[in-house]
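Every protein chain but one is kept in place in this view of the complex.
The block that comes next holds chain A.
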């Protein structure tokens, strides 16, 4: 297991991969997994995963279908709780607190750890109400200037200029790429610390996808981004750290993105990246 490498963020990354050089800062760990196992009934989806995810960086999780990468993502904000047969063992901590402890309220956790889904899922409400929803249910609507917060979130999601004149129209009337950016605006409006993204561009056309990628680049200034992606080029372009899961829910290698794509330790990772399997 290569989790020990996670702390070696002093290695200079190669610019060629497109991975940005944020290594001058040492980042604290936000999410830390230790021997995490996740089961769906009798089936094991995640097997003994240990990794430290640094804050204010983009951490990409790649791997073939069914390797447990989405399951891992959903474990972080406990969205797996929605699935009756799902069972989690081992440690998964957010700022040092195990999120599966008895006294952790998943509702409170999810207010710190937002999520953007694979398929854009705006609520059948106005654009404004979509963005304001999180603030309203979290009781923050009275503390902040709601109009202001909605504008800021929409600007943050690079959607403001396209929708500022039609905030009252339905979020469902937007194009797929716009809907996904609306979902990002909705996620960042209540100001979480971490944003989980589960293949956020896989349902989008290449132009819309590249807008989301640019956006992720900006989001990481303020948030920690953990992104699951099928697209290896995407991981290489936008992430600082890359974790490679392989079938069986095993974390094979976790390192600087440049290292993973240029000089991985594990042969299986090299095979996967060069397309020999997966």
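Everything below uses one rule, namely that a residue touches a chain if its C-beta (ideal position, glycine included) is under 8 Å from a C-beta of that chain, and two chains touch if they have at least 3 such contacts; residues count from 1.
In this text, contacts and distances are computed from a predicted model.
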Look at the options "Phosphate transport system permease protein", "Homoserine dehydrogenase", "NADH-quinone oxidoreductase subunit L" or "CoB--CoM heterodisulfide reductase subunit B" and return the one that UniProt uses as the protein name of the missing chain.
"Phosphate transport system permease protein"
Would you mind spotting which of A:134, A:156 or A:200 touches the chain that isn't drawn?
A:134
One chain isn't shown here. Among A:92, A:159 or A:187, which residue touches it?
A:187
Given the contact definition stated above, which residue among A:77, A:93 or A:259 touches the chain not shown here?
A:77
Considering the whole complex, not just the chains shown, which residues of chain A touch the missing one?
77, 79, 82, 84, 107-111, 114-115, 117, 119, 121-125, 133-134, 137-138, 172, 183, 186-187, 190
